[in-house]
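In what follows, a structure is listed as C-alpha cells, so that the remarks can point back to it.
With one protein chain withheld, the remaining protein chains of the complex are depicted in position.
Take a look at chain A:
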Amino acid sequence: MDLRFLDALPSSEEQAAVDAVLGPPDSAWVGGARTEDDLRRAHGGHAARGQRHLLLPVLHAVNDRVGYLSQAALDYVCRRLTVPPAEAYGVATFYAMFAVRERPKKVMHVCTDIACKALGSDALVAELEERVGHHGPRGADAEVEWHHSPCLGMCERGPAALTLEAGEPPTYAVSAPATCEVLARLGGRAAPAAAPGDASANGHREGAEVGLAPVDGAAFTGAAEPAGAAAPPAGAPADASAEPPARTADPSVEPAAASPLTFGTALIPGGEPEPPAEAAVPQAGDPELVLLRRIGTVDPESLDDYRAAGGYNALRQAFKIGPARVIQEVLDSGLVGRGGAAFPTGRKWDATARQPDRPKYLICNADESEPGTFKDRVVIEGDPFSLVESMTIAGYAIGATHGYVYLRGEYPRALQRLENALAAARERNLLGTDILGTGFDFDIEVRRGAGAYICGEETAIFNSIEGERGEPRSKPPFPVEKGLFGKPTVINNVETLINVLPILEMGGPGYAAIGTGRSTGPKLFCVSGTVRRPGIYELPFGATLRELLELAGGAPEGREIRAVLLGGAAGGFVRGDELDIPLTFEGTREAGTTLGSGVILVLDDTVDLGGVLLRIAQFFRDESCGQCVPCRVGTVRQEEALHRMVNAPAGRRTDLTLLREVGGAMRDASICGLGQTAWNAVESAIDRLGVFPLEPAGGSGGTSAGTEQP
C-alpha cells in the first residue's frame, strides 16, 4: 500500500480526539514524534492494515469533538490506521452526519419525514427559515446550521428535531415536539441559565427531577395529542414519569476517559429535557405485555432492578439447556425476523452455528431508519438490559464471542443507556470472560451509524463496521456463510432478539401458541401520524389494523383516516376502508401489502398525499448508496417525474408510464432491498389510493386512451 500524505498537521484538539480512541501514537510511522527507534523498525503488514474497522469510531470521535473532518485530521486518522486518505475521504463523505468542510459546532437536524410532515413539520421549517435563517451549510463563524432530516425515529411526538453540539464531551438536545421557540433558543448564541439535564442522566444533581416535558402540540395544525399527556401509563408506579436518578458507577464529575458514555450528561443550553422512554408506550404497565413489560416499570439504568424484575433468568436457562437446545427452542418458537424480511431466526442461527469457520459474529441491527419506525429506540432507551441479555444468549447459541450493536447515529439517549448497560453488565461478569463461571466468553461493542439509511441493510452494516463505505454486498454468499470480516455472522433486529427472552422463559412451543399460523409471538407496532395516541404498541399477531388503531384512539375528532402506510417508505399504503387487514405476515401478504418493520403511519384527510409521496421519493434519492444504476439514477428520475405529476398535471399519462417502467427496473435489477422497494409506496399510492386519477379522454393527460399504457 502506497500511502501519501500532505504536510498538514492536525490541531491539538483533532489529535486528542483521535488519541482518545486509539491511544497515543507509538512511533513516527503513525504520526508520533520521531525517535531513534523508528529507524530500526518497519511499520506495515497485517497488524498495521488490520485496524481499518476502527475508522468509523475514530471519524466519529473527531466529528464529535471538532464538528467536522479537516484534511489534516483525516490525514492523521489515516496515518494512525494505515488507511489510504482517498478511501477514508470516501467513507467520510458517505455519511450525512460527517462534514469535510468547516462548519458551526452546533448542527440541528429537523425531521421533515412523513410522520413529522403529517404533524406540521412544513410549518415549523417555514418558521425556522425566517427566524434562524436558511437551512443548509454555514461557515464556522455561524452559531448553528440546520438541515432537513430524514426520519429521526421520534414519530410519536413529531415534529422532531435533534441538535448536536461538538465539544468535549459532545452534547445533544432532542426536541419533540419541536417548536420554533425552542429551536431558535437552542441555536442562539447567548446561552441562557444552564438548563437542567435530562432528568434520567444526572444522578448527581439533586432536586433536578423533571417529569414529563411540557409538550405543546397545539402550535401546529394537524398535531396529534401529545403522546406524554395522552398516555399516563396505566398501572405504572406513581413515580414512573420521573426517571430514577441512580446510575451505577457514574463518576460524579463530567466524563473523563473513564466514563463509558460518549455524550455529556448536560443538555445543550436552551434544550428541554426528554420525556422518559415509556411516554412512547401508551400500554406501559399493562401486565399482559411481554416485550414491553419492563418499560416504565423498571429503571432502565439499573441492573439490579432489571434482575429483580426477572432479568437474566433467560440467560441462566440458556446456560442450563446448552446452545443446541436454545437453537431448537428458537426454531420451535417459529420466530421470524422483525426487521422487515421475516426470515426464520432459528434457521439463521442454526446455519451459522453449523459453519466450521471461526470466529463467528453476532450483530444486532439497531440502525433503525425506516421512516415511521421507532421501536428499537424505545426498547433500548426503556429496557436496554433486555437487549444485552438476549444478545448474550444469541452469542452463546451460535458460538460467537464478539457481538456488535450497530446503533443509528441519531439516537444519543439510546446510546447512553446502552453504554451504561454494557458497563454495568461487564462489571457483574454478565459480559466478558467466563460469564457467570460457565466458561463462555462474550462481549458486545456498540458501533454508531453516522446518518445512512442504507446501513440498515445487513451486508451494508458489515461494510460499515469494517470501515468501508456502507454499500451492500452481492448475495450470495449469504451472511451465515460469509458475513462480517468474511466470517459466519448472525444479524438480527433489536425486536427479534428481545423475543428470545420470552421464548426461553415459556419454551419454544409455548411461545408459538401466541399469534397465528406463520406469525407467532407478540409484535411491536410503531403507530404514528394523525392518530390520538401514537406510540409503540404490543399485540399478539392476529389483531387487525382496525383493532390496533382503536387502541391508538383512531383519528382525531372530526377527521377521517384516508390512508395508512404499512412498513414505512419501503412498504405500501392501504386505504382507510381496508382496516380489516389482519396484521400478520400472511394476512398482509394476502392483502397485497406488507408488514415490514411494523410501521403503522396514519394519514387523515387533511394530509397532503402528493407532498408525502414527494417526501418518500426525496428520501430514496437521498439514501440510495449510489452503487447500482437502477437505484442511483432511478430514484432521481422517480422524484423528478413525481414533481411533474404533483405540480403540473400536463404529461401525467406519460409520467405514469415512466414511473412504472423505472419502478419495474429498480425492483428487478437493483442490488439490494433499498432499490428493490424504492417504488413500492409510490406504486401503492397510485394503484390503491388513486392519488393520480387519470384524466378523462381528451384531458390534459396527453393521450386520448382511456386506460394508461403500462
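The working rule: a contact is a pair of C-beta atoms (placed from the backbone, for glycine too) under 8 Å apart; a residue touches a chain by one contact, two chains touch by 3 or more; residues count from 1.
Definition applied: contacts and distances are computed from a predicted model.
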Choices "NAD-dependent formate dehydrogenase iron-sulfur protein", "Sugar ABC transporter ATP-binding protein", "ATP synthase subunit a" or "4Fe-4S ferredoxin-type domain-containing protein" - which one is the UniProt name of the chain not shown: "NAD-dependent formate dehydrogenase iron-sulfur protein"
Residue among A:L74, A:L267, A:L303 or A:L613 touching the omitted chain: A:L74
Selected from A:L22, A:A96 or A:A570 as touching the chain missing from the view: A:A96
For chain A, the residues touching the chain missing from this view: 1-4, 6, 71, 74, 84-90, 93-96, 99-101, 136-137, 147-148, 150, 451-452, 469, 474, 614, 618, 621-630, 632-637, 639-644, 647-648, 654, 658, 661-662, 664-665, 667-671, 676
